[in-house]
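Left out: one protein chain. Kept in place: all the others.
Coming up: chain A.
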Amino acid sequence: MHETARKEPLRREPDVTQALAADHGLKPDEYQRILDLLGRTPSFTELGIFSAMWNEHCSYKSSKIHLRTLPTEGPQVICGPGENAGIVDIGDGQAVVFKMESHNHPSFIEPYQGAATGVGGILRDVFTMGARPIAAMNALSFGAPDHPRTRRLLAGVVEGIGGYGNAFGVPTVGGELRFHPAYNGNCLVNAFAAGLADADRIFYSAASGVGRPVVYLGAKTGRDGVGGATMASAEFGEDAEEKRPTVQVGDPFTEKRLLEACLELMATGAVVSIQDMGAAGLTCSAVEMGDKGDLGVALDLDAVPCREAHMSAYEMMLSESQERMLMVLDPEKEAEARAVFEKWDLDFAVVGETIAEDRFLVRHGGEVKADLPLKALSGEAPVYDRPWTETAPPPPLGEIPAIDPAEALLRLMGSPALCSRAWVWEQYDHMVLADTVVRPGSDAAVVRVHGTEKALAFTADVTPRYCRADPLQGGRQAVAEAFRNLCATGARPLAVTDNLNFGNPERPEIMGQFVGCIRGLGEACRALDMPVVSGNVSLYNETEGQAILPTPTIGAVGLLESLDQVIPMAPGDGATLMLLGPVTGHLGQSALLWELWGREEGAAPPVDLDAERRAGEFVRSLRDKGLISAAHDLSDGGLAVAAAEMALAAGRGVALDQRSDLPALGWFFGEEQGRYLVAATGEEAAAEIARAGRIAGVPVARVGEIGGDTVALGESRLKLAALREAWSGGLARLMGEDAAG
């Protein structure tokens, strides 16, 4: 080790070769494309820029042609996919801005920081557009409950989500949690955020105007996240710096200040365009702003606020340090802008300017480090139509063992799949901002639009078991279940964001799952009038050739015109329960089969989208007529689980009738789609619901009653208290904690 080397680290950059390009994840034909485009060999920094722009995450090269088939428009849509988040009109000049994004790999490596920075990233996507975040959700998938990694990942991810969201000050109001061995080597952390903005005060990333300052705002740039999957720092020489962790570290306090500073800055009129620095940091954000605005960008990296000494251009361009923003400002408002930055004690610097040519020019230390055609960086990125094969049908449904229905219910409700999630959401501040009207644990969470009588409903859904058995039906079902959860809460569904988690797209059977799910999602979004306004694709979720279950998570948002439109989940004592929707006793791919016997057999339940829509609209019409006091959707575990959940919410027992024309398990635990349980307000109401169902084309059956302290499934019964104990302590048992604590 030479002393001089420490003070003045090697500036020599490695020679760019095809092998180095391959280390950056660029295929030989992709590297050739770069050579053809430039007519020369790229510099080291340029190679880094290309690798960042052309990787799967930024370019959507495997998914693009399929994503284009999704419906993205509707009268309610202000801005669909392509911006930081989708924007939907909610009337009165207001808009909801939302998106969901994955942070799977980082969370698997470092669960706390991986999940925390996932939350940070999605919050930035929302407030970059001028919206104040008002709700967050997360959809989590972990390996088998007894896998040695599961407890540590679950504990760390939940703590990280809470650690970031709680300090930032956004209520985390809902989400999903599942366990399946297919996620043993690859957990999923999908983070959703929604914000509120004035429809005419929305900010976009497209730069405009030549010669305007490009301003950097927020945390300093460090080496965290540089080329996570790309560059080995050993290439710099024998005195290579210690390897940095590739997972970034979140700082919610800086994010909170960044939020407030951005919103104040936007109010001054100084912001021309704005883009947060997420994946591939400065590279992606600068190119995005130039590309969308048909402008070039010249950056001078000497001005970038750095956390570490001697950072190279390559490192600065690829750093994924958190809590940073890039903006184009109106030069005439610089004094106001400066006052805002100083008030919030945030670093800011003019790091470049917009230029007229189609050029991305990066200078550092007086040298040109990159000089590229800007538009080509995104416009010329490769696009693949990858080969795919139809998903083979699942094994047929075999014989189902006999089991006492009440015993089956007790085991299901205490299972990690269906037990209470309070252990998770009590670690999230779900009430900050004092507008949470329906808290977690119901069909959809409801958050009041501050200062109004309106409210928004949020839910996140997908059933990966169905998606693997039948991608088309599974894709439909994810949207249908989200639709159902919104309707059961009384909301009118508005739109969705999709977070598509799949395995390696270079394998035709995985690509087949992707194509099938997308088709299903698209059909359902069209049929249910829920366009896709934003989303994220996460591919290569596999370890040692073992892919995750196809998991296209749907985050959905609905609107309630007034708070009295909320339909509670808890019925009153003596309420008559009515089942809306079809009855076939469908046990293929059911929670019962999987949780009790570890079997994944039979066809996924078919989704009739017209029937789904009729049923959802029917529930809201019953609410409008004052015929129901409570509603709940049917999903995993079917009728018995839905009734048990209503009983637990009400704190009273429930008695469900047996049906003579169906096997008991099919009747109680079948997972037919498009179904709800509603509580009629009285005898007359029950009769009126049946009549209205005939007219609306929705099957209606009277199935039981709320009351007492027993849960009865026909002749089979158990005490509500025993059910509550099994259900409420499920996650504490999984975590090996004292259930009483």
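What we mean here is this: a contact is a pair of C-beta atoms (placed from the backbone, for glycine too) under 8 Å apart; a residue touches a chain by one contact, two chains touch by 3 or more; residues count from 1.
Keep in mind that, in the parts below, contacts and distances are computed from a predicted model.
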Among "Cell envelope biogenesis protein OmpA", "Phosphoribosylformylglycinamidine synthase subunit PurQ", "Starch-binding associating with outer membrane" or "Sarcosine oxidase subunit alpha", UniProt's protein name for the complex chain that is not shown is "Phosphoribosylformylglycinamidine synthase subunit PurQ"
For the chain left off this view, which of A:L37, A:A167, A:L397 or A:L662 is in contact with it?
-> A:A167
Would you mind spotting which of A:F108, A:Y216, A:Y314 or A:W344 touches the chain that isn't drawn?
-> A:W344
Out of A:H66, A:H430, A:R599 or A:R620, which touches the unshown chain?
-> A:H430
Give the residue, chosen from A:G86, A:P252 or A:P394, that touches the chain omitted from the document.
-> A:P252
Where chain A meets the left-out chain, the residues are 159, 162-163, 166-169, 251-254, 256-257, 260, 343-345, 422, 425-437, 439, 448, 563, 740-741
